[in-house]
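Excluded from the complex is one protein chain; the other protein chains are retained at their positions.
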Amino acid sequence: MYVLAINFKTYKTSYGSRAVSIAREADLIAKEYGGLVRMILLPPATEIVRVANAVSYSSVFAQHVDPVDEGAYTGHITAEMVKEAGAVGVMINHSERRVRLDEISFILGKARKLGLETLVCADTPEVAAAVSVLNPSMLAIEPPELIGTGIPVSKAKPEVVTGTVSKVRELNKEVTILTGAGITTGDDVAAAIRLGTQGVLVASAVMKAQDPAKVIKEMAESITKTTT
Amino acid sequence: MYVLAINFKTYKTSYGSRAVSIAREADLIAKEYGGLVRMILLPPATEIVRVANAVSYSSVFAQHVDPVDEGAYTGHITAEMVKEAGAVGVMINHSERRVRLDEISFILGKARKLGLETLVCADTPEVAAAVSVLNPSMLAIEPPELIGTGIPVSKAKPEVVTGTVSKVRELNKEVTILTGAGITTGDDVAAAIRLGTQGVLVASAVMKAQDPAKVIKEMAESITKTTT
Amino acid sequence: MYVLAINFKTYKTSYGSRAVSIAREADLIAKEYGGLVRMILLPPATEIVRVANAVSYSSVFAQHVDPVDEGAYTGHITAEMVKEAGAVGVMINHSERRVRLDEISFILGKARKLGLETLVCADTPEVAAAVSVLNPSMLAIEPPELIGTGIPVSKAKPEVVTGTVSKVRELNKEVTILTGAGITTGDDVAAAIRLGTQGVLVASAVMKAQDPAKVIKEMAESITKTTT
Partner (left out) sequence: MYVLAINFKTYKTSYGSRAVSIAREADLIAKEYGGLVRMILLPPATEIVRVANAVSYSSVFAQHVDPVDEGAYTGHITAEMVKEAGAVGVMINHSERRVRLDEISFILGKARKLGLETLVCADTPEVAAAVSVLNPSMLAIEPPELIGTGIPVSKAKPEVVTGTVSKVRELNKEVTILTGAGITTGDDVAAAIRLGTQGVLVASAVMKAQDPAKVIKEMAESITKTTT
């Protein structure tokens, strides 16, 4: 099943009733394309409870967790907390929230113990290869310079995507590989899949859209057409 | 009105039903001591929604917010979000989550615009004095080496508390000053008030207690006896 | 005596023989304007030894030191080290290398014990005021958005400079206040002094100049004309 992952970031639409409304719209599309598209929603930490309560056909992931256990860690977000709040997975190492290598390893180990899925972002094929050795559930290749530009990596730097696929597959046959950065249209999604990845990680194209549901639907439709 | 601020940190009791239950117990005590004790609860980011929904007589503060505005900041917690989730204030610069000086200033300015109260932690009288120039609503003096020890700063280093009060009051007559670090019993709370501060910031003494309500009640009672 | 502080940063000219050559040229000008202009040179850590050995009329400051004592701190730069290497002062909290408030306080205390002068950068009048409470030897006001632009803060935002002077002088009569960010010409230096500061902190205008000595000389000359 191909993945459509929506990173809410901290946009104006990422919290409160707007966030819940986008989540509900995405969830309806997840229902419609069930079995063909896996919808992953990544709200900010404060909204995991509300988004998780609002959806039934989508998976909720945290945008980040800190590399700490339960204890005296004021202001931190633990994997235990996001799980309790309703998340079934965690994303880490997004270009806007990089973590150290030892922290990636720590969080992956901890998430596995807690039964949480993991999605690790990488900026280059080399970094993606290194990450793949640590066995996350998924990884996303996102050249930071294209994030938020509307210029899809699949068009601007297809060799980054294909290079990631080939380098990662030498080391890890199972990790789900997503394409991120600049994915805006159904065509971009199709290109990402044709380049060998198993889905996309999007943000501004949905969260800043006039009609987020329309964009999500176009992307889900494109996944379906490209993969069936 | 004197302050009893409870930092949930990321203890095992800080999230899920246990957190809501402690919040409800604290809220009943806030009701009982209304007008004499101001109860401030600081749950982790994921629990602000649930804790804020569960209480009526207490103020909910975030344990931390990041120095960013709305936008492309994956994995960050903004002041806007915590406000929307139900917080009326934010704590920053706890010793377990220090921020830079320019970030303290940025967050204070932003919180003011959003109508959020602010509580800034400081490790020494000198740092407290510098913070007081930035006009937070409250500041807490907490020598990091005593946090979580059960040895109250009011007993181990009373001169840190009195030094803070005298240095800060030269610069800022209005900021509410709290004593933190090692506050465990009603007596510690009374000592903090006698040293010239307007309340306490506690964590492990409540969150790791067998009977959190009993500890909170003892502290509220001590505030009442000491200040009336 | 008015200050002309040159931050070498990590420009191509900041290390090796080019750095030593700029330092020697600046030192000759320091000699020429002795008694009127205090020349402060801030080479990168690796070059403190060579620059300090090359000059006689200038003061060498480190661009940054880490908030640690002697011990097991691989990869850190301590105040003890830069002193041993020949520095007589340390700059901290430059916008390209911010440190936390508790760290500023720690480093200032440590530098005082070691007999090192201190220069703390600040981005706003409010932050400058907070810093001034911690009693550094000098502080520099530098709006980050103007650094490296060639647009002098004294022209683009004179109210930031005058606001800093008035806020800081309420709290601290003795700290030397420098103007930074975009200072490019002798006129910019004159404007900075007329706005009430005791000198300038410059970088690209000198380090990226075809003829650094010419720029330094023009600035020294401007200080002399403006202040005598």
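The letters A, B and C name the chains in turn, as written, and every chain counts its residues from 1.
The rule we apply is simple: a residue touches a chain if its C-beta (ideal position, glycine included) is under 8 Å from a C-beta of that chain, and two chains touch if they have at least 3 such contacts.
In this text, all values refer to a predicted model and were calculated from it rather than measured experimentally.
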* **In the full complex, displayed partners of the excluded chain** => A, C
* Touch criterion as defined above, residue of C:68, C:88, C:156 or C:209 at the omitted chain -> C:68
* To do: Pick out which of A:20, A:88 or A:171 touches the chain that's been left out of the picture.
  => A:171
* **Option touching the unshown chain, where C:3, C:48, C:120 or C:160 are the choices** => C:48
* Footprint left on chain A by the chain that the document does not show -> 93, 95, 98-105, 109, 122-124, 126-127, 129-131, 133-134, 171
* **Footprint left on chain C by the chain that the document does not show** => 7, 9-12, 14-16, 44-50, 63-64, 68, 70-78, 80-82, 84-85, 91, 94-97, 147-148, 203-204
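Here is the rule we use: only the chains that are shown with their structure count from here on.
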* To do: Considering only which chains touch which, label the overall pattern as line, ring, star, complete or other.
  => line
* Asked: Where the CA atoms of chain A average out and where those of chain C average out, how many Å apart are those spots?
  -> 44
* **Contacts with 2+ other chains: residues of chain C** => none
